[in-house]
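Below is one structure. I have some questions about it.
Complex shown without one protein chain; remaining protein chains in place.
Coming up: chain A.
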Amino acid sequence: MASKNKKLWYALFTAPLLIIFITVVIIPFIIGIYYAFFQWDGIAANPKVFVGMENFTKLLQDERFLNSAWLTILFTVLSVITINVVGLSFALLVTSKLRTSNIARTMLFMPYLIGGLILGYIWQFVFLDVFEFFGELTGLNTVFFNWLIDPQFSLYGLVFVFTWQMAGYIMIIYIAGLQGIPNDVVEASKIDGATPWQRFSRITLPLLMPALTISLFLTLSSAFKIYDVNLSLTGGGPANSTEMFAMNIYNEIFGSGNYGFGQAKAIVFFLIVAAITLTQVYLTKKREVEM
C-alpha cells in the first residue's frame, strides 16, 4: 500500500513536466534524425524520398555551407578573445574599490539584458550614422565608415556588437572569481614589492583559472550558436559574407525549402556543439579535482 502510494506521488510530481518535455524536445529530436536521411521539400502532400547518407556527403560539397562554417569559426575565435579581454578588464576595473564601481558594474551589465535582435538594430544605426560622422570628423575614413556594407568589415562589426552584448555578462563571472582570491596573498605580494603587472600575471591570473575556463566555454558555445544579432545586424550580408552556421541552417530549411538536407546540417551542428560543450565539462571537472 505504502509503496503504491509512493509511486503515485512520484508520477504526480514528475509526469506533467516529463510529458511536456518529451513532446517538445525528445520526440522532435528523434523525428529530426529520421528526416536527415530523406529528401523532402516540406510540403506534406509531396513524397519523402529516402536518400541514405547522401545529405551528409552533399554537405562537404556545399560551398556556401563550408564558407559559413569557416566564417563561424573565425567569428567565434575573434569574439571569444575580445569578449574575454574586455570582460576581464571591466571586472578588474570595478573590483578596484572605487566609489563608483557599483554603478559602473550595473551600467556595464545592461546590454546583456537587451535582446540580441534589438541590439542589432540599435547598432545598425550607430554604424550607419555615428561611424560615418566620426570618419568625417577625424578624417580617419578607413577606420570609421559603415562597416556593415563591407564584406570583410561586416564580420568585425558582428564581433564588435556581440562583444558589446556579452562583455558585461562575462564580467560578472570574472568578478565572482576575483572576489574569491584571498586578500592576504595579494597583501603579502605588495609587501614583498611586487609591481601591479607582476601581481596580475603571477597571482591574479593563475587563481582566476576556474572563472576563465567557464567564461571561455560560455562565450565559445554562445558565439558558435549566434543567430539573433546576426539576423538583425547584417541579415547574413553583404553577399553572404556574414551568414553564420545557424542562419545557414535556417535559410536552407525555410528559405530554400530543402527540409531533409537542412536537417542533416542541423544534426552536424548539434554534433559540433555537443563536442564543444562536453570538452568544456570535461576540462572544468578535471580542474576542480586539481584545485
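One rule holds for everything that comes next: contacts are C-beta pairs under 8 Å (C-beta built on N, C-alpha and C of every residue); 3 or more make two chains touch, one makes a residue touch a chain; residues count from 1.
The criterion applied here is as follows: contacts and distances are computed from a predicted model.
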*The hidden chain: which UniProt name fits, "Dimethyl sulfoxide reductase anchor subunit", "Deoxyribose-phosphate aldolase", "RNHCP domain-containing protein" or "Carbohydrate ABC transporter membrane protein 2 (CUT1 family)"?*
"Carbohydrate ABC transporter membrane protein 2 (CUT1 family)"
*Just one of A:I27, A:L140 or A:M209 touches the chain that is missing; which is it?*
A:I27
*Write down which of A:A45, A:L60, A:L113 or A:A239 is the residue touching the left-out chain.*
A:L113
*For the chain left off this view, which of A:V51, A:L148, A:I173 or A:L220 is in contact with it?*
A:I173
*Contact footprint on chain A, counting only the chain that is left out*: 6, 9-10, 12-14, 16-18, 20-21, 23-29, 31-32, 35, 42, 93-94, 96, 98-101, 103-118, 121-126, 129-130, 133, 164, 169, 172-173, 175-176, 214, 218, 225, 227-228, 231-232, 246, 249-250, 253-254, 259, 262-263, 266-267, 269-270, 273-274, 277-278
